[in-house]
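Note sheet for the following structure.
Missing here is one protein chain; the remaining ones are kept as they sit in the complex.
Moving on to subunit A:
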Amino acid sequence: MSHYNNTGGYNNTAYHDSDTLEIDRSPSRKSQSQSHHSNPHGNPYPRDDGAAGERGRSDLLQLPGGVQSSYDDAQERVPWGGWQEGSWRGRDSIPMGLLPPRSESPRWQQHDLNHSGYQIDQATHYDTMPPVRLPSATSGHVSMRFRGSRKMSLFPVGEAALGNLGLSEDDIRNEMENEEHNLVQELVAMSTRDRIKAIRDLPMSFDDKKHIRGQVLALKSFKKSRQLNCFSDCSTTVSLAFRRCGANMTLARQTLELWRGTMKEVEGKFGTGVLSYFKFLKWLLMFNIFSFLVNFGFITIPQLIYHPTPDIPAGVSFRGLEILTGAGYFSHTVMYYGGYSNKTQGTGGWPEYNMQLAYFFTIAAYMVLCGAALIYSMASSFRKKYVLADSGLGGAWQLLCSWDFSVTNEKAVRQRKNNLRIQLKESLSEKVQVALLPLTERLKHYGVFLGTWLLSTGMALGCGASVYFLCQYDTSRTRKSADKASGSLLEEAATLLLPFVVSLINLVVPLFYSLFKKIEHYSNPRMQVYAIIVRNVILKMSILAILCYYWMKDVANTFSCWESIVGQALYRLVIMDFLFVMLGSFFGEFLSNVIGTKCIQSLGVPEFDVARNVLDLIYAQTLAWIGIYFSPLLPVIQIIKFFILFYLKKVSLTQNCQPPRRAGRAAQMQTIFIAILFFPSFVGALSMVAYTVWTLPPSDKCGPFRGLNTTFSAIQIWMDDLNGVDAFQWTVWIYQHVIRSEIFYFLVSLIILVFIYIFRQITQGRQLLIILLRQQIVNEGKDKAFLLEKLQTLQKSKQNKQKKKKQVRKRQENESSTGMQQALIARQRLEQENGDSSSSFGVPMPSGHSVSTTSSAMMQAMLARQYAEDQDVASYRGVPFPADQTPASSSALIQAMQARQRAESQNEDEFYRAPVQSQNPVNALPSAMIQVMQARQRAESEQEEDEFYRAPIHSEHPVSSTSSAMIQVMQARQRAEEEESECYRAPASSQHPDASGTGSALIQAMLARQQVEEEYGDRY
């Protein structure tokens, strides 16, 4: 609608207020509201047509809103409408001033506008309204403020479409008080907690919030003072205490927050995208701290209490290499599964503690809690942050919400601007060449995709296979060394081969994958990122799956204390992974920085690859989860690792990297990462552990579950013990009927499936609804545009009429005179038919001979004249008038008469006719005749009843028509003469006696004249 704004000359604020009323202009409000109000609407009265048109347009726009607006709006609409009318009439003040105020004057406005439902019933506002309405600055801002508040949180009512359209000060004050009152009422009704939240959520300035709060509290205390009782007092105290406690908790959390300053620094330089990596790291660190606390508290501490020193076989001592391999000395400590006893502790004064159950339940509880936390954060992340990729989403979000306000570093800001500019230019040029590529090109692209995907998947599988063969080799080697039973350093170091290879694959292959983006051409950069992520996940997970398979198939059947062996292997993998991540950040970031800045300038400073680094973290966390059963203290290693990694990455980032070029959708990526962490990673680890617990036989010689068929049989034994105790019957019942019953799981999964289906249906329904609502918004926009258009044309026609008032007046004059002439000609013709060709002008005497035709001639003349007048009416009303010129019956005559009356009743009509008469004091007979006709017309309009019965007379009594026609002519002529001037009256009256044949006609003429004179006397 920009064209529209142009014609308006300025932005149509009023229009947008219907939607943007909620904008609180309070901060700069005082001065601003002043300027705003005074600008287009403040002083509407003497405005030119443009402004009036503007107002009119905004006026109509209120209508749709007005229909659904709340009751208080309706109250305000009435005086406002009246005022509006006043402004319109102000525009017409020039002609209005010449005429006395008439009671039916607003009628024409109704004719104009009532098709749009615009009702004006208080014409008197015109007189009562002071000319300039400048809402005072304060009231303006307050009303804005409350209007803002209403939409934002509290008021469900339809938005008021009032705007700042120059409401009177009282109106605004009323509105303001009303809204404030409502707001305060609602706030008082709320509970303290909700109220604080609601007030806080108001988009107002601090002062305004304070004001509202003060009012609410005052009202509240006033109410309370009347109904003070112990209970309410107590509850208030309790809730206050709770709130204090909550605030303190937040405070404590904030104080304890790790790396706050570092995070801010990173964010200030690299933005939220890179920060999300560090947040993820911190989150994982929290997971590990939690798991460490759980494991250490429930498994390790009891073990250490009862067996403070591990039973280490002779000849095994700490040699230093254990830190890397985890074997040797460590393998007999509480680090691994094998270090724990299977006894029920607590003989001799100590409380009983069943290590089997403790071990089992701790691991299970930890897994369940982890799963719950992951599902929760994944779900909330999906709900809040994940937005389905909109294909049409291009530049808008980049501009409107991509700016990172947290970036504070000068250089980073400059770089960011630069990147954004390049990105914008790119997206623009992409949009230009959106034309589809030729088929061969597309085929080539598909071929490349196919090739790269095959290659990457093949590589992942190949890596998995090679790892498996390496594992086989490792087993045979270990078996050999176990036979020899010699623990040389070299043997121990040889165990590092497998983790070394695995970590190397994890480091190199992703780098190789990232080369693919040179040959692949994804239309969307995000697709590219997704592709890289998926490939990396496939690689890592296939390697881990192979390892798990190896551990469960081969290791579990080969070694005596296989859980500890697996634990050691995991330990080595974790340590190796850590070393390789450090190496990776050295080679990947430091070296490429050196190369980029010193050697090959074109490569440039490397970017921090968030995706790759996060995937590394996910991989490490998967290892830790798998290892939780085999090595309960593995989280300690993980904690240390993540802690060091944080600082390492931070240093590497600030020293070597530059902010990412593309403002990626960090939040969305984060959601995906959490999802990956949940689905292949956590679920995989969980199934691995569950498989081990449920089906694999634990080793005979070591560990808490030695001697059992499966780990889970510990529970079976426990239940058998409990069976004898009456107090625990319910536990046994639960175990037998819930845990071990297929029916239960069957029913649960069935119910879950049903719920999933129902929710899916609901989701689909909502999607449909969203589409419909969107369509509705679009339609409403179209309606608005249509109404604006309509109003604009209406306004334009009014403008034209006003601006070209004189021209129009002349044109109408011409039309009417031609109409008159037509009438005259028609009459003439009739008279000529009668044979009296000599009495052509002025003297209608000879027409008395004609008996029947005179009246018809009259009719025709009248019709013709009416037609002319109708044309006038139609010309300025803009709609075709229904009356047509064809009917010749008396009913047609009446109709025509009515039409004419209507036309004459309009003040415009009168006002332009008056000048005609005064302007044309023509002495010539035709003009005199015209004047006669006009004068009669007026007489008729002023004596409506007269006319109604006079017209039938014409048609029914053609015999008497001679004299009546005569009389009419006389009357008309006299009146016309009077209107012209006094000096014409004498000759006119002297003429008439000559022409008249009958005395009664003369008398009637005299009477008529007197009547006319009286009328005019009344008027002036």
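Note that in this section contacts are C-beta pairs under 8 Å (C-beta built on N, C-alpha and C of every residue); 3 or more make two chains touch, one makes a residue touch a chain; residues count from 1.
The working rule: contacts and distances are computed from a predicted model.
**Q** Which protein name, taken from UniProt, belongs to the chain you can't see among "AP-2 complex subunit alpha", "Response regulatory domain-containing protein", "EF-hand domain-containing protein" or "Chromatin accessibility complex protein 1"?
**A** "EF-hand domain-containing protein"
**Q** Write down which of A:Ser235, A:Thr344, A:Ser406 or A:Ser476 is the residue touching the left-out chain.
**A** A:Ser406
**Q** Touch as defined at the start, partner being the missing chain; which of A:Arg319, A:Lys425, A:Arg479 or A:His521 qualifies?
**A** A:Lys425
**Q** Kindly state which of the options A:Ala189, A:Ala218, A:Ala247 or A:Ala465 is in contact with the chain not pictured.
**A** Candidates A:Ala189, A:Ala218, A:Ala247 or A:Ala465; residue touching the omitted chain: A:Ala247.
**Q** Please pick, from A:Lys385, A:His445 or A:Lys801, the residue that touches the omitted chain in the full complex.
**A** In the complete complex, the chain left out is touched by residue A:Lys385.
**Q** In the complete complex, the non-displayed chain touches which residues of subunit A?
**A** Here the touching residues of subunit A are 1-2, 4-5, 11, 13, 15-17, 19-20, 22-32, 36, 152-153, 196, 199-201, 203, 205-207, 209-210, 213, 247, 250-251, 254-255, 264, 271-272, 384-387, 390, 392-397, 399-410, 413-414, 417-418, 420-421, 424-425, 428, 431, 665-668, 774, 777-778, 780-782, 784-785.
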